[in-house]
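Below are the structure tokens for one structure; questions will follow.
All protein chains but one are shown at their positions in the complex.
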Amino acid sequence: MRLRTLLRHTRIRAVTVEPPGPGAPAVEESAGRNRGSLQLRHVDAGSCNGCEMEITSAFSPVYDAERFGIRLEASPRHCDGLLVTGPVTRNMADPLRKTHAAVPEPAVVVALGDCARDCGVFRGAYGVEGAVGDVLPVDLEIPGCPPHPAAIVRALRGLAGT
Amino acid sequence: MAALLVATAVVGLAAAVAGAAAGPRLRTPLTVGLTVAACATGFAVAARVLATGGVVRFHTDHLLPLAGLTLRLDRFGALFVAVSAVVGVCALVFRLGYDGHGLSSRTASAVLPLFVTTLLLVPAAADVTTFLFLWESMAVTSLLLVLADHRRRAEVQSAGQWYAVMTQAGAAAILVGLVLLATRSGGQSFTVIAAAAPHLAPWIRSAAFLLVVAGFASKAGAVPLHVWLPRAHAEASGPVSALMSAAMVNLGIYGILRVGFGMLRGGPAWWWLVVMAVGALSALFGALHSATASDLKRLLAHSTTDNVGLVLLGVGASGLFASTGHPSLALLALVAALLHVAFHAVFKGCLFLAAGSIQQATGTRDLDALGGLLHRMPVTGTIFLIGGAGMAALPVFCGFVSEWLLLQSMLHGLPAADPAVAVAMPVGVGVLALTGGLAAFTFVKAAGIGLLGLPRTEAAAQAREVRASMSVGAGALAMLCVLLGVAPFTVIPAVAGAARTVSGIRAPAPLSRGWQLDLPGVHSVLAPGLLAAALALTVGAVALVRRRLEPGPVRVVEAWGCGRELQTANMEYTATSFGEPLTRVFDDVLQPSHDVDVNHVAESRYYVEAATVHLSLDDAFERRLYDPANRSLRRWGAAARTVPNGSIHRYLAFGMVALVLVLVVVA
Partner (left out) sequence: MAATAAISLLQVIGVVFGGPLLVGLMRTVRCRLEGRVGPPVRQPLLELRKLARRQRMRPQRASWIFPLAPLVLVATTVLVAAVAPLLTTDPAMGGTADLFAVVYLLLLGSVALGLGALDTGTAFGGMGASRALTIGAVAEPALLVSILALSVPAHSSNLPTIIATSLAHPVLLATPQRLLALAAFVIVVVAECGRLPVDNPGTHLELTMIHEAMVLEYSGTDLALVRLGESMRLVVLLALLAVLFVPWGIATGHGPAAQAVALVTLVAKVALLGTALAALEVAMAKLRLFRVPELMAGGFVLSVLAVVSALVLA
């Protein structure tokens, strides 16, 4: 790779994200446990992928959630909790529960997006079992359809304690 | 002392008689007890000889016609007697609990003590007749033991045939070589030959050496004469394969050293380059095939070829150094090779006995059908793990010390003035490295697939721990594996003495001061005991730290399977899949064959009803050398069968031609 091309990409362009305000007790507890390091397992329980695109943006160089110690991991055993998007469809209900069981206790559950909170536009659809809260105990909700990447990063900062 | 040596033979024979005569219930305990006594006496003599350096002699004119039986046990032979005795005792104790593979028959009960006795006596043979007599007895008795189960399994017959042919061919080569030396030296005693050897013509020495190396290398299982080994060692029963791999192949090395160093006093460098080449090829071949085998005992047999190759590398390096004028290096390499012989016997015997236990408990040798045995058979599993760690040359276990010594002997050969040495040593280190890495791979495959995870078949799921005597026999070797890895200084002086005796080199030996392995004249030190202690302490310390840090008890869960239903044994890796990346990396060398059979649905060729994949990995030497040789032999045989056509005129003509030829030759 040519040196100039390499160096052209090194200009930092990350957006400033405000620190989160005081949160729910579960969030404060998580912040106290994690103290600057948060690994989450993302589970798509039936989303339209809009939230996934915003998550990708949140971890991109522009919003850079990693600078606050937040990371997505492949194995739930390595994680502090789950990041669930989409309403919980019937086929994904059991896998979601199994994934939650695979995370070491105590596990946090983050419901990202309106669909995860209350099924959003898919409420009452034939394939939908319920919101994430109907299947797992939710510790943090991030509203929006889809939520803004800065809002995602801000909310996760609260969990990470940074 | 001589009386004890004779007693060994007598007790062994008594055990054989007892095995033939006693009833089914007394047969096994009687033979095992008497043979263990024979081994113990043999070990006592050998230990005495190793400690004091004296020579034990015995001669009788009565047993063999014309020449009588002459035994002469020196330090070098005593080392092999001691190794065979230790392996013999453990295998026999194992035999007490092992009830399979036709070993309880009258024949097998009579022949097993004979086999063990010949293993103890071959290193003591002092002249050509005695040696060949004992060697043939060893071959025949081991053949009978391999065939012990031939009524029930067809593969045993094939294995027996290959073994019989190869071992007799090897014996023929040894016979011709030794007789050549004896006739030219004017006497058949080994000492007479050794005295006369420097005065023989170079072509006689070289011819004899090559013949003898071919014969002994075939017994040791070196490439390309190794084809009988995977078959015979795999089909033989547990204790017999342990004895064959851990005691009998050593005698091949014994023969090469006895003739090459003891009688011919070293020779030109090219002899030893040939030995090194054979060793390197065997090591690479054995390592590759054991890494890609899925039959547990075949895997271990190929690993024997691998280790024999490493020993031959050391032997060749030793001869090379001796012929180029570096006696201390030659001694070092020889000590390394002999140490590897002894340590290989320990861990290979342990592994074969543990494999015998696994075969008895599950009824199968196929790694693809095993799994989860560490839960079902904890003692056997742990023994297998220890033996396997010795095979992988991991620190704390015995295989590591001998590999380290071999590496050091190669290292200190450089820089060398001689181009042969300068090329051979880096090649040797490369071969040692690759086989070491492959041995670690093989260990993880054999132990991980066979012992860990979920059982892949019902047989593995129902396996139960074997009888105590089997665990004691195998466990004794496992404990030796650890002890010798931690405290090799207990045996190194004996091995150094043996090396000095056979090679006649006067240089100082690798001393071991206390816990260390010091090498004279060079600055390499290894302290295996200290390393082991430090490792144990560190593991304990880290465990304590973990105990302090963990928040609570360990939670037992279902393994992570990406959220799908259930983890079954179908989802585990098998031995074949574990070895598949390696097979692909080396596919030019291994040339696996891959057949896919697809059955289509009758109505349409677009739909598949069933598909069968047939993967096979065979021996390149068999495919290229032995199969064409077998085919041409068959052709010649078929052609020759047409000659005796039943006509009496033709037969009379043969007789007359033969008589005329004899008269011509005699006149």
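Going by the order they are written in, the chains are A and B; count residues from 1 in each one.
As a working rule, a residue touches a chain if its C-beta (ideal position, glycine included) is under 8 Å from a C-beta of that chain, and two chains touch if they have at least 3 such contacts.
Computed from a predicted model, the values in this text were never measured in an experiment.
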Chain not shown, its touching partners among those shown: A, B
Absent-chain contact - pick from B:453, B:475 or B:497: B:453
Residue, one of B:374, B:470, B:491 or B:509, that touches the chain absent here: B:374
Candidates B:393, B:463, B:480 or B:617 - the one touching the absent chain: B:393
Selected residue (touches chain absent from view) among B:65, B:202, B:551 or B:646: B:551
For subunit B, residues in touch with the removed chain: 291, 371-372, 374-375, 389, 392-396, 400, 403-404, 407-408, 410-412, 414-416, 422, 426, 429-430, 432-434, 436-438, 440-441, 443-445, 447-449, 452-454, 516, 522-527, 530-531, 534-535, 538-539, 541-543, 546, 549-552, 554-561, 567, 569, 571-573, 577-582, 584-585
Footprint left on subunit A by the chain that the document does not show: 1, 6, 9-14, 33-37, 39, 61, 64, 66-69, 72-75, 77-78, 80, 104-105
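Throughout what follows, only the chains that are shown with their structure count from here on.
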Complex contacts: residues of subunit A adjacent to subunit B: 75-77, 94-96, 98-99, 101-102, 104-105
Complex contact set, residues of subunit B against subunit A: 555, 557-558, 560, 562-565
